[in-house]
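Omission of a single protein chain aside, the complex is shown with its protein chains in their original locations.
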Amino acid sequence: MPVQFSDTALAEVKRLVARYPEGKQKSALLPVLHLAQDEFGGWLSTEILDYVASLLKITPIEVYEVATFYSMYNLKPVGKHVFEVCQTGPCMLNGSDEIIDYIKEKLGIRPGETTTDGLFTLKTVECLGACGYAPMMQMGKNYLEHLTREQVDQIIAESRK
Amino acid sequence: MGRKLLLDKAHVENIRLYEVYRREGGYRSVEKALKSMSPDQVTDEVKKSGLRGRGGAGFPSGMKWSFLAKPEGVPRYLVVNADESEPGTFKDRYLMEFIPHLLIEGMITSSYALGSNNSYIYIRGEYAWIVDILEKAIAEARNNGWLGKNILGSGFDCDIHVQRGAGAYICGEETALLESLEGKRGNPRIKPPFPAVKGLWGCPTVVNNVETIAAVVPIINEGGEEYAKIGIGKSTGTKLISACGNINKPGVYEIDMTISVEEFIYSDEYCGGIPNGRKLKACIPGGSSVPILPANLLLKTAKGETRMMTYESLADGGFATGSMMGSGGFIVMDDRQCVVRHTYTLARFYRHESCGQCSPCREGTGWMEKILWNIETGKGKMSDIDLLWDIQRKIEGNTICPLGDAAAWPVAAAIRHFRDEFEWHVNNPEEAQKRNYGLAHYADPLVVTA
Partner (left out) sequence: MAEQTNTPANLKVTIDNITVEVAPGTTILQAARQIGGDVTPPAMCYYSKLEGSGGKCRTCLVEVAAGSAADPRPMPKLVASCRTPIAEGMIVKNITSDRVQEARAGVVEFLLVNHPLDCPVCDQAGECHLQDLGYEHGKEGTRYEFKRRTFEPEDIGPYIQLHMNRCILCYRCTYVADQLTDDRVHGVLDRGDHANISTHISKAIENNFCGNMIDVCPVGALTDKTFRFKNRVWFTKPVEAHRDCDQCCGKVTLWQRGEDVLRVTARKDEWGEVQSHEGKPGWICNTCRFEKKKASDWVIEGPTKINRHSVISQGHYLGLKKPTETLPAVMDGRDPKLMMDIHSVSEVNRVDISELPGPATSDNFKK
């Protein structure tokens, strides 16, 4: 099946490109990749990257270079829910190591892995700018802060519903 | 109570909404600037205010503005750096989340001063929900005539766009940010040329931190000289400090730069002291890149003077006995915490965030991380400590952008002030190997109780 954005997404691409001067449509690359990741199941295959290149009239390698540089783009399939737990200094001071260990134990996976049912992916990430509300993780667009073991239980239970 | 200029209205109910913000006196600075001041007069007020860049480097903002090249027929750009990624720093997020119109107002006034008709906010990709908040605020401002063509009949056109990053600390470096905004990898540019001459799409550009641009609002409303009266010496105005780590009240505080570090940590108005009856061990006062200080040097300078929350006082003693204001990311460690492990997490952070363009940073950050991991997990040698010192020294100052320095300084300072803790790890490998979730095995003799 050829990769194709929905009409809404295409309209959004148009809006994004219009924010830059004529001929600078490459500037829309990062937002359009976000859009593509949301649109196509949370990760970016080579076909999708090529499609984005054709939309923005740039070469595929320009898209590959960018997609592999930024940590938010998934170039491999991920689970339905992605837990991105911050592990940098300030979170570590407030027990992020314990939270990561607990999630590992609960889900039976290591960071970078996805559960066999395809529901959860665990990632350890570096500082997300929520140091005062540590330990924390990002799930999709949201930050879940002041994490405790109980909250982790609750988040996993709710995600399973 | 210190004066608050940025966050005084942040908790007014519904201040995120245009009507409320306007009712509380919002957008006065735009009116004042566009109706009664020339762009150069706005720049002059910022110069007079003594405002220093709030992103970390502390460069005088008015001077930065005056460097902007103004060739005929070439657009100029204002780009706001909202790529807040320095560990320990979450102040811009707070400002944008709670009082987004303050940033938009500051941007319109600043864009007028700089002659930018299209200004951009580059925000870190993870702050996705804040993008929505900002876009809503921009739409409200546009609907009420503060953005668009011929604003307030002044003949000045301006629009603001929000660009989302995608996970890269390095994009907080202004030229990497511009590369990213152009849809490229976040590789810092080699300078010269500087953005003031060749910035976004090759045009003259000013890149300022969120807080810096927000501070333009009170500067224009009250006048640069009035603003400069707040604070001590060259630390004028108010500064947002994001406090985290082992304190009772983590969060974002606006301080006028007249209080002591001790007051900031222990006063109930701010951090509220160290929880659970623990003692203060160390603190990184300005974001993860700046040198860590042991408690004794944090509260008092080497000369025995009270250390103040100002640019000058925090830097007193240079790197030997002082630190930096940096981005205002204030990370407090109590006496349970392990400096080696904390330094390791920072080294890992900088290795992860290095763009990989220049050799010292690309190769050196990973090397330091590996050695620190060995020491932390009881596999280190005594010579590793000297090796670490030598590696950081060969990174510092030799890289394209300041990320190299940012990676080197925390390691240097940790060894400088906590060398005995590193040595303890080497001398007690079995103890060090025990899984301890980052808690210290080793009690520091310099811990201070207030």
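Going in written order, the chains are labelled A and B, and every chain counts its residues from 1.
The criterion applied here is as follows: a residue touches a chain if its C-beta (ideal position, glycine included) is under 8 Å from a C-beta of that chain, and two chains touch if they have at least 3 such contacts.
A quick note: this is a predicted structure, and the numbers were derived from the prediction, not measured.
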From B:285, B:360 or B:410, residue that would touch the chain that is not displayed: B:360
Which of A:43, A:64 or A:102 contacts the chain that the document leaves out: A:64
Interface with the unshown chain - residue positions in chain B: 168, 185, 190, 192, 351-360, 362-367, 370, 387, 393-395, 397-400
Hidden partner interface residues of chain A, rising order: 46, 59-62, 64-65, 68-71
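By definition in this document, only the chains that are shown with their structure count from here on.
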Centre-to-centre distance between chain B and chain A (centres being mean Cα positions), rounded to whole Å: 24
Chain B to chain A touching residues, read off their complex: 75, 84-90, 93, 118, 124-129, 161, 163-169, 180-186, 201, 242-246, 250-252, 284, 288, 329, 331, 333, 337, 341-342, 345-346, 348-349, 352-353, 355, 437-438
Footprint of chain B on chain A - complex, ascending: 19, 21, 24, 26-31, 33-34, 56, 58, 62, 65-66, 69-73, 87-90, 92-95, 97-98, 125-134, 138, 141-143
